[in-house]
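Presented below is the structure to which this report refers.
Of the protein chains in this complex, all but one are displayed in their positions.
Chain IDs A and B follow the sequence of writing; residue 1 opens each chain.
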Amino acid sequence: MSSSLPASDVRGESAVGLQSVAKNTIHTNEHVLEIVSDSGEGAQKCGQIFASVAAKMSYGVWTVEIIPAEIEPPARTPAGASGNLIRFGREKVTNWGDEANLVIAFNEQVLLSRHRLHALADDCTILIESRWMDHADEEIRLAWKAAMDEISDSGYRIIPVPMEEECLRRVDDPRKGKNMFALGILAQIYDLDLDKIHDQIRQQFAKKAPEVSKANWDLLQLGVDWGQKNLDFNVEIPRVEVDEPRVVMNGNQASALGAVAAGMEFCAMYPITPATSVSHYLCDVFETYGGKVHQSEDEIAAAGVAIGASYAGKVALTVTSGPGMALKCEFLGLAIMTEIPLVVLDVQRGGPSTGLPTKVEQSDLLSALYAQPGDAPRVVMAPATIEECFHAMVTARRIAKTFRCVVIVLSDANLASGQQQFRRPALDERWHAAPANHRAVGNDERPYDWDPATGLSQRIVPGQPGGMHTVTGLNHDQDSKVDYRPETNQLGCEMRSRKLALLHETMSPPPIHGDDEGQLLIVGWGSTRGAIEEAVDRARADGQRVSSTHITFLSPLQPGLREIFDRFDHVMTVEINYSDDLNAPHITPENRRLGQLAWLLRAQTLVDVDCWTRVPGQPLRPGQIHEAIRNKLSSIDAMEATRS
Amino acid sequence: MPSDPRVTQALDALAEPIQSFRSMLSNTSEQIRLMISTRVKRNGSSIEATRAEFGEFAAGRIDPERMAKVFSRVEPDAVDHGEVVARALDVCNELLARRENLFLVEVGEGGDLRAAVSHALADIGRAFAATRIVELVSQGSYREEEHAKLLEGHPFEAWSRAERKVGLGIVACVHGRDLRVGGLLDFLDRSFRLVLVVDGQAPPAPLVRLISPKVMVMQTADAGELEWIRRHDGPGVVALMPDDTARFRHDPDGGGTLAERMVITHLPEEKPRRLGVSSGFQQREDLEQLEALATPPEAVTQTEAPAPPAAAAEPSAPSASAASAPPAAEAPAATAPGDAADKLSAWLLEQTDLSGAS
Partner (left out) sequence: MNDQAQSFFGCGLDDERTFDLDDYGDVVPRWCGGCGDHGVLNAVKRLMRDEQLVPERTVFVSGIGCSSRFPHYLNTYGFHGIHGRALPVATGIKLSRPDLEVFAVMGDGDCCSIGAGHWLHATRYNIDMTVLMLDNAIYGLTKAQTSPTTPEGYKTNTQPKGSYLPALNPIATTLGITNVSFVAQTADWVPAHLLATIRAAYKHQGFSFVRILQRCPKFTAPLFAEQARTPDLHEMLQHPDGVTVAALDKIYKRRLEHDPSDLDRARELAEESEHVRLGVFYRDDSRPRYDDTRHLPTYTAAQNIERLNAEFDRYAV
């Protein structure tokens, strides 16, 4: 039954009938499934509930949102595909995996979009709303036919589902209920715990009337019953019960809760995709903790308000994405110059300019490090998982305070909207700042009392008697007095830079995934860690001498890299940003523009670091990276063969 | 007397300053506790503390031992005198544990009202003392022999301006015959509100001696009238009196002139007689003064200086005046600020070269 079916045959299959059919059970350790619909039909909600319930059942889970770029894209178009990808399985899942094994699609156009993006495995099972097939509108019938023709070369197994017809048995507007019906089918296929789904639905609709939950439960049950009666397969994935308490959430929620757990009390922001949901979430919960979220008139003001709040004694947070970073640039320079601690969360998206607002990219690395007139050292760090999004905020606040510096946390759209489960953090009040202490300032204390060896100094904040001074973005001496003398300017630059060297001194080299030495070392940063490590594992299973390492602190760059690189014949970064392909026209090793981490590593280690980067607007797949590794190794082999 | 329903009503009328004080006290206590856990406890275990403070993201990436050395440079590793900080915390917690009772004073029969209130304030002041001690310790300027005794009692006279500004409400139960209020004026300079619950026979109008421009002063027999003090934002004293004493209210927000601020609703008919230490003459004098105060100004210009009118030369926001004005306790007839501003402006004008050639 795995061959594609012409439309006319499909109709026959949908008439399988009302009796339960015998089930063929597929045993597997994991599955990748997608739920796609037009925007507004609720596929995302369906996916979120599925993922939460799977996580609560102890499955490893990773989800990626499939997001249209517009709020209300036209219905029944490939561009409007909206939904969720869920990879779940027996083991911990660290990335979104490869092509989908099962898709539930609300129309053939959104399915087509996934097909064209090569998102579906060749033997993918497709459950699709059947009403378009013989729709009264001839144009729709033709569109259906054309779509079926387009995908007919693949090996998909297509199962039409009369979603609307079934939903109409319970609700008047099936557009509002299909997602729950679909969830019911999925629950039946994967044998999900219905009680847990009920709980999740109740939570989702907690703010609405109880009848809403009830209607959704009924639709869910309709889906379960339909699957029971009509589908000839189910999927069984073993589970390993975990004994540690865990939570499941997306990266923006984790960052927001991390900010709260770190005792940060002030966040200033301006709405920008994909960072906005951090502030949505903070607005929702922050005030419960006595924190304030200030929505500024623009990105620049958001930086200024956060700096003002920090100056007055806190460590404030501002949340943004690439274009917002560009606007905040001058203010960040001021914070660095005046040594006002600040945490900046940059949820990266595709660029340049407005670029790909909803989609992932790792393109802000170099601008996070260097975008600034003059020398402006700051700390840059990148969480690799949603769990790290949470914990990074604690570390960021602490570093900002101790070193009186700006800390930029680089998250991305993949982490922001994906969901993972992780060990429930054991909250610690030592993560909070010690209480404000407006002690009197002694006569011998100075606002920039730099320790010449370290550049560190104690901060004096308004309210401290005897500490009055004016901070300034102009070059200044230890008393914060404007000073243009060459030696003072040299000293100020040295002191601000020295702090990074000191932080660097406290750091450890990144761990190596795989053997400590070998033919090829893959280096990554940020959200690609899971996919890179999975690809490396596959390559190693093939017998290849590949390892990987993942860099968390980009500024100051973690120590020991040169030493690690020297133990491998070749080093290559894998990143989601642009680099020239050496085989492209006009590109030579001399003019080739590299991935951003590759630039950085080459400059800092003097090692000839290669890169493999892509900007697909979606996370990298382990399969893709595996292939890149294979290609790199064979080109190395070829080169060595020529040489010998 | 605590079973007296008027006491509950009085405490209720002062709920706002009492709760606000307790909330500040609770925050203070928490800050001291946090300081103990983040600073004092760091003694001897700074590596562990650093590991904890940097969180799990730093695990394996930032070495806590090396980082702890950085810390010792910028954040003093630990405070000395951990023991006195712990004692300060105990004081805060002890005061917190007393809940509303901290703000309730009972003057025993024949007791001295002023001394009792003063004692209560010194007791409450231990909260300020505890805070000061923690501040001194963290500045490194704490001296055991000089400062430790503060924790035993911190009298009102020693309170700082900011401490006096903290809103405070006290209920004092007193016998009518002991109702000597003169000394209370000392306490009524900022935002202190006092409700006297008076038992037994009392002089007719003793509170008249407390009337000064910024202080709400009221005598009443009706606990419902406590609403006035609840709504008043500034110093005030109210006595819940027995029947057949004078009932009057001096409300600083009532108007510019004394007559506008005074409302007398009842005057006793019976001639006053000696009661405790209060002579009949004294009581009559109180009553006469009360009547005089309520008479329109042209009739009394000789006997009572009118209160300063609302500053003429400056627009004063309604609630701004109380906070920024000098202490009103010494004399009701302070220089009118309007005059001062005018004089200054005139002087300034003289000082300035109008030609613009400077």
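Quick note on the criterion: contacts are C-beta pairs under 8 Å (C-beta built on N, C-alpha and C of every residue); 3 or more make two chains touch, one makes a residue touch a chain.
All of these numbers come straight from a predicted model, not from anything done at the bench.
> Write down which of A:C167, A:L231 or A:A309 is the residue touching the left-out chain.
A:A309
> Thinking of the whole complex, not just what is shown, which of A:T288, A:S353 or A:N443 touches the missing chain?
Per the contact definition at the top, the residue touching the missing chain is A:T288.
> Which of these, A:K56, A:K178 or A:R459, touches the one chain of the complex that we don't see?
A:K56
> From the list A:V21, A:L168 or A:A440, which touches the chain that is not on show?
A:A440
> Could you pull out which residues of chain A are in touch with the chain that's been left out?
55-56, 58, 203, 242, 245-249, 253, 257, 260-261, 263, 265-266, 268, 285, 287-292, 294, 296-298, 300-314, 316, 330-331, 334, 421, 424-425, 427, 429, 432, 435-438, 440, 462-474, 481-482
> I need the residue numbers on chain B that touch the omitted chain, in ascending order.
Counting only chain B, the missing chain is touched by 20, 23-28, 30-31, 34, 127-129, 131-132, 134-135, 160-163, 165-167, 312-320, 323-324, 341-342, 344-346, 348-349, 351-352, 354-358.
Note that only the chains that are shown with their structure count from here on.
> Counting only Cα atoms for the centres, state how far chain A is from chain B in Å.
54
> Any idea which chain A residues touch chain B in the complex?
262, 381, 383, 388, 391-392, 394-395, 398-399, 402, 425, 428-432, 434-437, 439-440, 451, 454, 456-458, 502-503, 505-508, 510-511, 552-553, 558
> Chain A touches which residues of chain B in the complex?
For this pair, the touching residues of chain B are 30-31, 34-35, 37-39, 49, 52-58, 60-63, 66-67, 70-71, 73-75, 135, 138-139.
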